[in-house]
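Removed from the display is one protein chain of the complex; every other protein chain stays in position.
Letters are used for the chains, namely A, B and C, taken in the order the chains are written, and counting of residues starts over at 1 for each.
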Amino acid sequence: MNVQDLYAISPLIVLVTWATLLILVDVYIIRDRNGGTPILAALGLLVAMGFAIAQTGQQYTAFNGMAVVDGFAIFLQVLFLGSGLVGIALAYNYLQRMGIERSEYYILLLYSISGMMLMAIAADLIVVFLALELLSIPLYVLAGFGRPKVEPEEAALKYFLLGAFAGGFVVYGIALAFGATATTSLAGIVQAVNAGSANLTLLSIGAALILIGLGFKVAAVPFHMWTPDVYQGAPSAVTAFMSVGAKAGGFAALLRVFVSALPELAADLSPVLWVLAALTMILGNVVAIAQGNIKRLLAYSSIAHAGYILMALVVFGNTQVSSDAVAAALFYLVAYAVTSFGAWAVVIALEKAEQKGLALDDYAGLGRKYPGLAAAMAVFMLSFTGVPPTLGFVGKLYLFRTVLEGGFIWLAVIGVLTSLVSAYYYLRIVVIMYMRDGDPQVHAEPWLRLTAGVTAVATVVLSLYAGPLFAWASQAVLKLF
Amino acid sequence: MLPVGYYIALSAILFTLGALGVLIRRNSIVIFMSIELMLNAGNLAFVAFARAYQSLSGQIFVFFIMAVAAAEVAVGLALIVAIFQTKRSIDVDQLNTMQG
Amino acid sequence: MTSELILFFILAIVAVASAVGMLLSRNAVYAALYLILNFATVAVFYLMLSAAFISLVQVTVYAGAIMVLFLFVIMLLGAEHTGRLSESGWMFWTPIVLGAVLAVEALYIILRQWKAIPATQAAGSDFGAPAAVGLELFQNYLLPFEVTSVLLLVAMIGAILLARSKKA
Partner (left out) sequence: MLIEYLPIAILLVISTGLAALIVWIGNTFGPRRPTLRKSLPYESGMNPIGPGTRRMPVRFYLVAVLFILFDIEVVFFLPWAIVFRQLGLFGLIEMFVFIFILLVGYVYAWKKGALEWE
């Protein structure tokens, strides 16, 4: 180990140290409940983000090939840290309003983000597994944060049982990959495959099991059963963070493992991924139509969007397209994150205690009474659908282009058709907001308004500068081993 | 020594039984125990492959899996205890407060 | 070779039988005891695979501590008699049929790949001993090792939070 190794994980070290010291600060100095913990936590995220950005342009491995610094890792780390900041902003007033404010919320949030960051830099399957658990275990606790009420506890238990089940699949998959190649490092797997010493059948089964495990994490069909219940039951601020962070973390692992280490298995696994992506898009969008609860609707919407990102993974074996595909997936993750956080900010603004204020009918009349909030929500719905000029449109454009370049025409067709289906339920919300009369109650809390406003503006404005943004994502390439 | 395939076959059977347990049992503690069985099958495969390749990294992996299992057990059982206190049941079929 | 083969098959039968026992027993306490038996037989397999230290940890931590915590919670909740199986027929049989198909498939692949999976050679006497494990662990696996401590810390905070927030 040397200084460069430590420098490679410096954002992670900063964040973990910060969170650990925050525990001590919280226990010894801040005693009262609404102290400065959220602000200190946000500050820690900013410092870590500074360290991450300082690494831009570098590419090397550290800790004997356990960790890797490359554009992909830096891009995702910044994304995770940014979503942590939004997560704190969404939670700040919400927790007070719901009477569940405890400083542990922010500490666990920081630990979950450090798990995601570890996932971004993982270059060994053992680190992938530990990162998966480090990002999940705090989320299990956060999902049950509304104790002692029934809904959050149920959500947490369901999330936990399925998460642990998924972990079992990942472990066995890694074991088989180890059996096939005699190593768990991604570079070692590539070497073994290239040298012909790997047992490809065993490796394919292992990769398929890893895919099942991570499929649970990103909520792909048919591993999506938990998503609606968990999203509905967990406190909305946690759901917002989960729908972005956990999904991005799962995709970070999928992209890193499949694109950089397993392109040789494309013949076996591409069709499987094709079916998964198609099923996820179709089922997510079709079932969302029947939902009357906004949290459940957004849950099915998040399943559907996982399907779109999975499309980028289908071409993972085609080395000419795959780096474009990674860029498109990263771009779409950013677009999804911005839009999704905005939509959740609006949901949180309308939510009342005891799971009230979450029905679609509660949005009636929003356009007349709170035009700003309604306009923001309309922008998010258009972005989810993929209507220009929004980030969602550009993101889908890049995704479909990659898929077509990879030669999967029917998949792109399914993607377009399901987007049309999704227009029905997204636009229905817009219609309800503007066309129906009602008397919605909104909590005018500064941080929620700021989040909704900034994300709405970003959704539109960034789409106008999509070219440079995509170029930036294209530099976030995976280091190939 | 026995061929390592024997051990792998056994671990595959144990893994399948564990996954089955998750699907057919309704008591959340028993479901959790089935997940432990799956992890254990993974450990057995790791140790067997480590022996075959004379590579200690497979054994190291097992330590980390055990540590993770302990962490999961701590949080998971706390959740089960918590939900039992509010609901008086740990049957997953009765976890149906939310519906579409 | 033959004596080891006999030992293997006896233990394998015990391991599979105890796993099935855990799956089918209606009393959660029996299920936990079956699982402990299963873990103990797996510990013997670890010995046969020259993983002495892991075998020891398996008995003391896995079977000894983790499973005792399970039993503890079952007693704590008085939940031993809720060990009911799925009520509807298809919910019960579909996974079993699927699982059986999967297992047969996996066994077929493993047996067909018999030659591809390397046969075991004799291991050095210190393979899997605490000293060898320690050197490997602390020299090459530094990062995962430190991550483990963070993971345990998070679990500690989570467990305390979930078990004590009732008071507030």
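To be clear about the criterion, a residue touches a chain if its C-beta (ideal position, glycine included) is under 8 Å from a C-beta of that chain, and two chains touch if they have at least 3 such contacts.
Note that the structure is a prediction, hence the values are computed from the model and not measured.
One chain is not depicted; across the entire complex it touches A, B, C.
In the complete assembly, the contact with the undisplayed chain comes from B:Ala71, out of B:Ile8, B:Ala71 or B:Leu95. Within the complete assembly, C:Ala163 is the residue of C:Val20, C:Leu33, C:Leu98 or C:Ala163 that touches the hidden chain. Residues 4, 7, 47-48, 50, 53, 57, 60-61, 65-66, 68-69, 72-73, 75-78, 80, 125, 130-131, 133-135, 137-139, 142, 145-146, 148-150, 152-153, 155-157, 159-160, 163-164 are the ones on chain C that touch the missing chain. Along chain A, the points of touch with the absent chain fall at residues 1, 20, 23-24, 27-28. Although one chain is not displayed, chain B still touches it through residues 63, 66-67, 70-71, 73-74, 77-78, 81, 85.
In this section, only the chains that are shown with their structure count from here on.
The touch graph of the protein chains shown is complete. By count of C-beta pairs in contact, B-C exceeds the other of the chain pairs B-C and A-C.
Centres computed as Cα averages put chain A at a distance of 25 Å from chain B.
For the pair chain B and chain C, the distance between C-alpha centroids works out to 7 Å. Rounded to whole angstrom units, the spacing between the C-alpha centres of chain A and chain C is 31. Residue numbers of chain C whose C-beta contacts span two or more other chains: 106, 113, 117, 140-141, 144, 148, 151, 154-155, 158, 162, 166.
In chain B, the positions touching at least two other chains are 8, 18-19, 32, 43, 48, 52-53, 57, 60, 64, 68, 71-72, 75, 79-80, 82, 85. On the side of chain C, the complex with chain B involves touching residues 1, 4-5, 8, 12, 15-16, 19-20, 22-23, 28, 31-32, 35, 38-39, 42, 45-46, 48-51, 53-54, 57-58, 61-62, 65-66, 69-70, 73-74, 76-77, 79, 82-87, 91-92, 95-96, 99, 102-103, 106-107, 110-111, 113-114, 117-123, 127-128, 132-133, 136-137, 140-141, 144, 148, 151-152, 154-156, 158-159, 162-163, 166. On the chain B side of its complex with chain C, the touching residues are 1-10, 12-14, 16-21, 23-27, 29-30, 32-34, 36-37, 40, 43-44, 47-48, 50-54, 56-57, 59-60, 62-64, 66-75, 77-82, 84-85, 89-91, 93. Every residue of chain C that touches chain A in the complex is listed here, in rising order: 106, 109, 113, 116-117, 140-144, 147-148, 150-151, 153-155, 157-158, 161-162, 165-166, 168.
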